[in-house]
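The other protein chains are all here in position, but one chain of the complex has been omitted.
The letters A and B name the chains in turn, as written, and every chain counts its residues from 1.
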Amino acid sequence: MTIFYILMIFIVIASLIAVETTDLLSAVICIGAMGFGVSLIFLFLRAPDIAITQIVVEVLGLIILIRATISRDLTFISGDKEFFGTVVSVAIIFVIFLAGLRVFETLPEFGTAIFTEAPNAASQTYISQGLDKTGAANLVTSVILDYRAYDTLGEATVLFTSIIGATVLLRRKTKNTPETLQPVSES
Amino acid sequence: MLYALCFLLFMIGLYCAVVKKNMVKIVVGILIMEYAVNLFLIMLGYRQGGVAPIIDKSHLESQAALNNFVSSSVDPLPQALVLTAIVISLGSLALMISICIRTYEKYGTFDITEIRRLRG
Partner (left out) sequence: MKGMTIIVKTISSWVKMLIVLFGIYIILFGHLTPGGGFAGGVILASSYVLLMLAFGGEFVKKDLPLPLVSKLDCLGAFAFILIAILGLVFGGVFFANFLFEKYGQPLNLLSAGTIPLSNIAIGLKVGASLFLVIFSLSICCKGSQLDRK
């Protein structure tokens, strides 16, 4: 149980550094540290599927973020001008945090899975009949590709849309760049 | 208590996305919020002393072993939901970063107040 607290406090400290540092590259590196800590927590929470996926996705995401921040100007202006707005938003977020803490008291204690409290939870069916109904030994795979395959279809659609959006945004314009205009003006 | 730490992490991400003026910092805040939500969903399905939801050969030898697995396995449903959410977060991260790069090429800065002033 204490390993969760240690890793969780590590993640919170890394996120605070990532938020408050003035160097963008340091913030990105702290995000990488957070991701590996989250992956370790997933491993200790008996979720090896998610740990593998998280650790691989973290590496690719870190490459993308470093591509964006490296060789740009890394200084940015400190926001002293809008001191009042900062105070108001911090106060609102603090009030939401205090109100939300009351909600977490109604949840069951950490360590008792929430699906054991419901009598006819769907997860009970997935665990007890998953091997007989689908034949897959990995129950997570049997959920994402057989019981809830519509989820995966929607996920594929969202991924396709976001990749198309990124590719269209990053495409270099072939009409207005100077390299293609120069030969026309010379000839 | 661990749930409250997850909520604190979410609030740190919200603070970063609302208050900070750098576009990359806003992306960082959204990433922190994604981590917090994934952690919270997985923690809801954890059982004290549970096993991973993967059936082994030793579980199929007798009926008692299978019953023991059923009564001690963690919840596979939030794991399946979070598995898709992680991959989607990588796609949306690529989309956000490409928007940042395009904005930087057009205005030469990451600061959103600066961009607002330059646009007039």
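The rule is simple: contacts are C-beta pairs under 8 Å (C-beta built on N, C-alpha and C of every residue); 3 or more make two chains touch, one makes a residue touch a chain.
Worth saying up front: this structure is predicted, and the values here are computed from it rather than measured.
Visitor: Any idea which chains on screen the missing one touches?
Guide: A, B
Visitor: Quick one: which of A:Ile13, A:Ile52 or A:Ile114 touches the chain that's been left out?
Guide: Counting the whole complex, the residue in contact with the absent chain is A:Ile52.
Visitor: Under the stated touch rule, tell me which residues of chain B contact the chain that is not displayed.
Guide: 52, 54-55, 57, 60, 83-84, 86-87, 90-91, 94, 97-98, 101, 105
Visitor: Can you list, in ascending order, the chain A residues touching the missing chain?
Guide: Residues of chain A in contact with the hidden chain: 48-49, 51-53, 56-57, 59-60, 63-64, 67-68, 71, 131, 134-138, 140-142, 144-146, 149-150, 152-153, 156, 159-160, 163, 166-167, 170-172.
The definition used in the following text is that only the chains that are shown with their structure count from here on.
Visitor: For the complex, give me every residue of chain A touching chain B.
Guide: Counting only chain A, the residues touching chain B are 4-5, 8-9, 11-12, 15-16, 18-19, 24, 27-28, 31, 34-35, 38, 41-42, 45-50, 53-54, 57, 60-61, 64-65, 67-69, 72-73, 76-77, 79, 85-86, 89-90, 93, 96-97, 100-101, 104, 107, 110-116, 122-123, 126-128, 130-131, 137-140, 142-144, 148, 151-152, 155, 158-159, 162-163, 165-166, 169-170.
Visitor: Using the touch rule from the top, collect the residues of chain B that touch chain A in their complex.
Guide: Those in contact with chain A are residues 1-9, 11-16, 18-22, 24-25, 27-29, 31-32, 35, 38-39, 42-48, 50-56, 69-70, 73-77, 79-84, 86-95, 97-102, 104, 109-111, 113-114.
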